[in-house]
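All protein chains but one are shown at their positions in the complex.
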Amino acid sequence: MVPGQYYLVLSAAVFCIGIFGLLTRKNALLFLMSVELMLNAANINLVAFSYYWGNVTGQTFGLFTMALAAAEVAVGIGIILVLYRNFDGVDVTKATTMRW
Amino acid sequence: MTPLQTAPVWTAAAPAIILAATALLLLTIDTIDPDTTNNGLLATTATLGSLAAGGVAARFLMAGTGMESTGGAISLYGDALIVDGMSLFFTLIFTSVAAMVSVASYDYLADEQYQGEFYSLVLLAATGMTLMAMSNSLATVFVSLELASLPSYALVAFLKKNRGSVEAGLKYFLIGALSSAVFAFGISLVYAVTGSLVLPDIAAGLSGADELVGVLGLGVLMIAGGFAFKTASVPFHFWAPEAYEGAPAPISAFLSSASKAAGFAVAFRVFTVAFPLGTISSLGPGGIDWSLLFAILAVVTMTLGNFAAATQENVKRMLAYSSIGHAGYALIGLAAITVDGGAANGNVLGASMAHLLVYGFMNTGAFLFIAMVEKWGIGRTFEDYNGIASKAPIAATAMTVFMFSLAGLPPFGGFVSKYALFYSAIESGFWWLAAVGAMNSALSLFYYSRVVKAMWIEEPAKSLEIGSQPVGLYGAVVFAAVGTVLLLPGFQPVIETAQTVAAALF
Amino acid sequence: MVYETIAFALFALITVGCSLGVVLVRDIWHSALLLGGALLSVAVHYVMLQAEFLAAMQILVYVGGVLILITFAVMLTRIDPEVSST
Amino acid sequence: MIIEALIAVTFLAALVTFVVPDRYAGKAAFALSLVPVLGSLYMWQQYDASGNALLGGSAAFETDIVWLQLGQYDLHWLVGVDGISMPLIVLTTILTTLAIVSAWTPITERQSQFFGLMLFMEANLLGVFTALDFFVWFVFWEAVLVPMYFLIGVWGGPRRKYAAIKFFVYTNIASLVMFIGFISLVFGLGDSISSLRLPEIAQALQAGQLGGFAGLSAGALASVAFIAMFFGFAVKVPVAPLHTWLPDAHVEAPTPVSVMLAGVLLKMGTYALLRFNFTMLPETARSFALPIALLAVASVIYGALLALAQQDLKRIVAYSSVSSMGYVILGLIAYTTYGVGGATFQMVAHGLISGLMFMAVGVIYNTTHTRMVTDMSGVADRMPVTAGIFVAGAFGYMGLPLMAGFAAEFFIFKGAFESTVMEAMPLFTAAAMFGIVIVAGYLLFAMQRTLFGPFEFDGDYEITEAPFHDVAPLAVLLLLTIVLGVSPDIFFTMIQDAVNPILELGGAF
């Protein structure tokens, strides 16, 4: 049995990669993908510890997360499309009409 | 255990159910007549639905449903949801804000498309908030939080031809997505340590977490981050100025009042129930002192919000920052909780809740006034507001009430609620927190009074014309103003209820 | 025991590698593709953790749903391959 | 219930005035404001209190209802009147009525709002002077600022916006500091009190119930709270160097508003100082006698010297108010019957006289449209009656015997000189008294240059005698000043009755 800490490390790594992508890329879609990665990191934890704790709570929650991630992506893509229409692109740093 | 003598247990969730049902009803109406230009029906339905839910919540509160007097909290669906005084109290906030927003939107949306969707999204978000207040498990917390958030993203970007609205929606969404990821990860870490998602069980599982206090701490911090996003607190506040500024004004009102309150509702419950300070701060070498965390956040949030608001040129954006500042005040409710606080903990938490209720009125009113100004097409900066009072004295009077109340001046509700909050903080020994809060209040007076100054004192521009007298907006604004004023003499029941229900959490 | 660990290490590597790829490669198409890889390898972890149902859902919902949505969005929003991503 | 009725009637009058058409608003406000005048006179006639309301004396017309139960300390609706507040109530109602009449000429737009706000302010002022629960008092105290903010900001002069904001923010910050100071005192009292009623707090403090709070010992807490409260009230008074909002506010405010500002609003500060700092913390006050006396003297001399440098008649009177209020502080710290009583008397006297001076300046301004000393001379030639009253008022301000100002100042000087709070009080008194020379200097200079000499005026306006309704309030105020100066006992006995219990606390006898 793989120790729980390994999974913690794995999920942390994935989470950090997600954050990294989110911080370094300007493309809104990549932003979305990075968030997906982060959510997956959470899911890894949940499933792993569901296994260790021997209850299905984590797995169930993992399902919720997935569903919500999907919904989020749907809403997000909607917003990204209007962004595309209004700002002629999907570069998140372009939308800066409001600041300070 | 029954809320009303004869009703089944699930009826305790009636407010949420009514809201959800109204949302569905609205969708149905929209489906039947998708091209309607008369949105009176939709607005009325939404308003009535909100009011009904609020009425039920108020009725429950008065009957003592879910409170100790009638046998304690009612838990539903395997402890996933819980109905107690606090959830009902917050439901009252959400529904009254939703009602005001619905009434105001009648005029605001007069020329827009997709009105049916708009109202149903509002009510769905309200449902999500109600559920947030009722959540008793991190799973439901997460789901309801998303249920409240997702419609909000769409609502903020509702004016899809408007670059500001779209930009606001995008930023809100992106930060929101990031925050929910952080939040989810935090939950997963807490689950990893405690093996449960139901709040009381988490508390029970904390005892064995001595080894993994770092992981647990990170989880708690990330969960706090999720709430910070919802409540627009530092450092998750970045979306707020833009979202509030860019969104349709009624939505700004909705988000800055109800959504923020929802964030606090769930934060209060999660931190007091799942992470009782007494247990969690004695874990490992130094424990997890979330009271300190919130104290820092409170100070930074209120200071940043107020200072940034002080130099704004755009009234709506100023209000947005002021709303951040107010999040800082409300955070005192969590920050001033102490291990051996006893009754003082309930008092300060209750005071924070009461402040959120008053804030619901005054802040919603203020944003709805902005909505009215947008409707008039006057402009958004302070200068554009010059001389409004000469054309619309009633609305300007109401706005004045909101501004002074937000600043915490007597004789308005905001004064007494701030007083109660700071007072309770001092009672808990956090006099320095109260002092910082008070100092910030003093600063806030400067920028709030600028609005008043512009409206009443400055000469109106020659071109200042006020076309219409939007009935719905006027109604909502005046209602909010009357509420704000009446909450000064009528503060007693509010604070009493709030502190009673807050005390039940400990 | 050892096999499990080796398998974990292998798929962990794939997961991390694909994830890194997602955020590092220039072309958004490749990113999307690599995201699919990462998600699939996560599904493998689920299987190893005896969460087969969740693994299936992962594949269905993520790879089948989310990824396709993203692909659509990439197609819809693509103006010019050179500037679409940096 | 008469206090409630008085406040309610005044609020109602404000509401009615708000909706009256502009043309009739002034007259309506005047007619309506007579009701509180009569009410306050009736109260005065029925007045039957004895002793200090905070120190176990009986307050007249007392009402005590629980309003809000919040935490450990209940908030009560507690109002009542004693010998300190009764004169101020009469002053408030009378001065408001006169200020309303004096506003008929200068206020030419948005009249119903103006007069409505005046009455609204009066209602809150009455609340301030009658409230005996801290919370109720504070609500009224702050609520006074709001109408004042508008009155300056909307109807004021060219820099009115700056002045209004400055006044508003400055005084509010001060209130806040004071609030914190007082509340920390309340927490220091802990369980020994159960409400924020001032009598209860004052008596608990006298009984030595003050404990530590926020890491401070009882003594340190008393000092800190005293300083915070003193700061808060000193801004309102204003005591130099916290006075800079005042000249701006006065100069920009329209005359009737200046009248109210100088006549009543400044008294809120000294009234509060007396009620809070000097009644509740007498030992602390005594231990701070030196700095307070220094501040008082500094206010008197500094304010007077500043007045000497001004060219604007209103600024002159404004700075002289700083000077006059310095006397009040000196009287308060004296802790003698004549000192504290005289200080209270000075609140009324200065209310009348400064009101008179501002009104007189205003009447001249109404005609000449300038207040600059350099812009005119020999005005007395064209406006003999106004000039005559101006001269009389100026002499009243200088402390001419048999006018209220002299009585007040003499009481204060006498009380301060024989004070036992510290050895050097006679020296401080003598130093402060030099103010009476400087005040004569700047007022005489100003009068010589504006009123007397050959008539000269550059403006386009025709200078003629002011209309009757402009002069009448001046005459009434002058008359009141003389009546009070000839017979100070009208108020002074009552005041002493309420003041003496304070002195007994600190062992002044």
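To keep things simple, chains are lettered A, B, C and D as they appear, and every chain counts its residues starting from 1.
Criterion: contacts are C-beta pairs under 8 Å (C-beta built on N, C-alpha and C of every residue); 3 or more make two chains touch, one makes a residue touch a chain.
Just so we're on the same page, contacts and distances are computed from a predicted model.
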From "ABC transporter permease", "Probable branched-chain amino acid transport ATP-binding protein LivG", "Type 2 DNA topoisomerase 6 subunit A" or "NADH dehydrogenase, subunit L (Ubiquinone)", the hidden chain's UniProt protein name: "NADH dehydrogenase, subunit L (Ubiquinone)"
Visible chains in contact with the missing one: A, B, D
Residue among B:P151, B:G287, B:G437 or B:G472 touching the omitted chain: B:G287
Among D:S33, D:S323 or D:N500, the residue in touch with the chain that has been omitted: D:N500
Selected residue (touches chain absent from view) among D:I227, D:L290, D:L308 or D:M372: D:L308
Given D:P106, D:G157, D:G190 or D:G453, the one touching the chain that is not displayed: D:G453
Where the missing chain touches subunit D, by residue: 166, 169-170, 240-241, 243-245, 302, 305-306, 308-310, 336-338, 378, 380-381, 391, 395, 398, 400-402, 406-407, 410-411, 413-414, 417-418, 423-424, 426-427, 429-430, 433-434, 436-437, 440-441, 444-445, 447-448, 451-455, 486-489, 492-493, 496-497, 500, 509
Positions on subunit B contacted by the hidden chain, ascending: 170-171, 174-175, 178-179, 182, 213-214, 217-218, 221-222, 225, 234-236, 238-239, 241-242, 284-289, 292-293, 296, 304, 306-312, 321, 443, 446
Hidden partner chain, residues of subunit A it touches: 19, 22-23, 26, 92-93, 95-100
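As a working rule, only the chains that are shown with their structure count from here on.
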Between subunit A and subunit D, centroid-to-centroid distance (C-alpha), Å: 64
Distance between chain centroids, defined by C-alpha means - subunit B, subunit D (Å): 42
For subunit D, residues contacting two or more additional chains: none
Residue numbers of subunit C (touch at least two other chains): none
Category of the chain touch graph - line, ring, star, complete, other: line
Residues of subunit B defined as touching subunit A within the complex: 138-139, 142-143, 146, 150, 153-154, 157, 160-161, 163-164, 166-171, 173-174, 177-178, 180-182, 184-185, 187-189, 191-192, 195-197, 215, 241-242, 245-246, 317
Parts of subunit D lying in touch with subunit B, wherever the complex brings them together: 67-72, 110, 113, 135, 138-143, 145-146, 149-150, 153-154, 160-161, 164-165, 168-169, 172-173, 176, 179-180, 183-184, 187, 213-214
Interface residues, subunit C side, partner subunit A - complex: 1, 4-5, 8, 12, 15-16, 19-20, 22-23, 28, 31-32, 35, 38-39, 42, 45-46, 48-51, 53-54, 57-58, 61-62, 65-66, 69-70, 72-74, 76-77, 79, 83-86
